[in-house]
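Got a structure for you, written out below as structure tokens; questions coming shortly.
Right, subunit A next:
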Amino acid sequence: MLDNAAKPSKPLVQVRDLQMHFPIYSGLFRRQTGAVKAVDGVTFDVMEGETLGLVGESGCGKSTCGRAILRLYDITGGEVAIDGARIGKMSQGDLRPLRPAMQMVFQDPQASLNPRMTVEAIIREPLDEHTKLTAAEKEKKVGELMDTVGLNRRFAKRYPHAFSGGQRQRIGIARALALNPKFIVCDEPIAALDVSIQAQVVNLLEDLQEQFGLTYLFISHDLSMVRHIATRIAVMYLGKVVELAPRGPLYEEPLHPYTKALLSAVPEPDPALAQTRERVVLQGDVPSPANPPKGCNFCTRCPAVMDVCRQIEPTYQEVRPGRFVACHLYESTGTADATAGHP
Partner candidate 1 sequence: MPDGADLPAGTTPVLDVQHLKTVFRVRGGEVHAVNDVSFALGAGELLGVVGESGSGKSVTMMSLLGLLPSPPADVRGGTVTFEGEDLLQLPLDKLRKVRGGRIGFVFQDPMTSLNPVFTIGYQIMEPLQEHMGLNKSAARARAQELLELVGIPGAAQRLNDYPHQFSGGMRQRVMIAIALACDPKVLIADEPTTALDVTIQAQIIELMKDLRDKLGMAVIWITHDLGVIAGIADRVVVMYGGQIVEHAPVKELFRNPQHPYTRALLTTIPKISGERARRLTVIQGQPPILGDAPTACPFRDRCDVAIPRCSRENPPRYDLGHNHDAACFVAKGSQHAG
Partner candidate 2 sequence: QDTNPGGERGRDGSVGIIYWQAPSIMNSYLSGGTKDIEAASLVIEPLGRYDETGAPVPWLVDEIPTVENGGVAEDLTSITWKITEGLKWSDGTPFTANDVKFTADYCMNPEGGCAQLAKFEGVESVEVIDDLTVKVNFSEPTPNPYGPFMGNQSPIIQAAQFADCTGAKAPECTDANFKPIGTGPFVVTDFRTNDVIQLEANPNYRDPSKPAFQNVTFKGGGDAEAAGRAVLQTGEYDYAWNLQLAPDVIAAMAEGGVGTPIIAFGTLVERIELNHTDPSPNLPEGERSTRAHPHPFLTDEKVRRALSMAIDRNLLVEVGYGDAGRATCNIVPAPELFASDNTGCLEQDIEGAKALLDEAGWTDTNGNGVRDKDGVEMNILYQTSTNAVRQDFQALIKDWWEQIGFGVELRNVDASVFFGGDPGSPDTFQKFYADVEMYANNFDGTDPASYLAERTCDKAPGPDSQWQGQNVNRFCSEEYDALIVKLGQTAELEERATIAKQLNDMLTKDSMSLLPLVDRGRVSAKSNTLGGVILNTWDSELWNAADWYRMKS
């Protein structure tokens, strides 16, 4: 359905109306009285071999989305299919054999490595769980993986704290690669890193993609980095995807007002350009996902808000080939009007 005729590749991951609500309990008998709608109806495909960027503000549900796709949570609704297998409602036990195909690189390289395990043990853990290799074979494989991600093999017996952020992230990547996955969710793999190290990790990811034909879901809030790595980009706001487009068009001509604001907020590392840039500074804070506003989620901060936005939730639809937007500005009638109606 999302399939783009222009793209020859087939979707590896299909996400349909994915919902992930964290229940809020209260009252005398701890009845569920509400929910944090961290992810609230997200639909997209990830094509084989591509990198889908997922961007948005902090707390908009990016990580939750990524984790829900890998079924690290028991999802509230919707369906996820990876390589044809519908995993949305599978039990964790049934999922286990499928785990090798889908892996994750975590947001915080420090927090996602057990401080009391050696690097070798960390990278070996997936092998222990899913393969029947002998100890020697595992050691060899761990060594290879370390080579692949560019870690000195001699560091194998060290603990994570003894590494720099970039090296730690490499350990996380090596762990994710251990089982030859097809699909990797990279949850802000560079957010916690220094600029110069960020580049190292991004390059590594790209190299690996080339080498093994990996598919990435690349979560980030660093728009410049996403622009660099992603083929297509989905923009999230408060649990929903508001815009999805190929990289080029999105940066050149963002459609959704939120995307525009987001892009304009990125600081320009060139003082000459910086002073000429027009900025859309959003006012106010992101509403709580436990209590999203009526109508369009973005209506509280949108510079182009209309009355209809406060009443009716916009539908997420393809407004141009390969470009999906959920905004009343582009609703039903077609692009021409919408752009016209937009200042």
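The candidates came about this way: all candidates are chains of the complex that A comes from, given by their letters.
We adopt the following convention: contacts are C-beta pairs under 8 Å (C-beta built on N, C-alpha and C of every residue); 3 or more make two chains touch, one makes a residue touch a chain; residues count from 1.
If you're wondering where the values come from, they're calculated on a predicted model, not measured in any experiment.
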Touch assignment for subunit A within the complex, options 1 or 2: 1
Partner candidate 1, residues of subunit A touching it in the complex: 57-59, 164-165, 194-200, 202-203, 206, 221-225, 227-228, 247, 251, 261-274, 279, 281-286
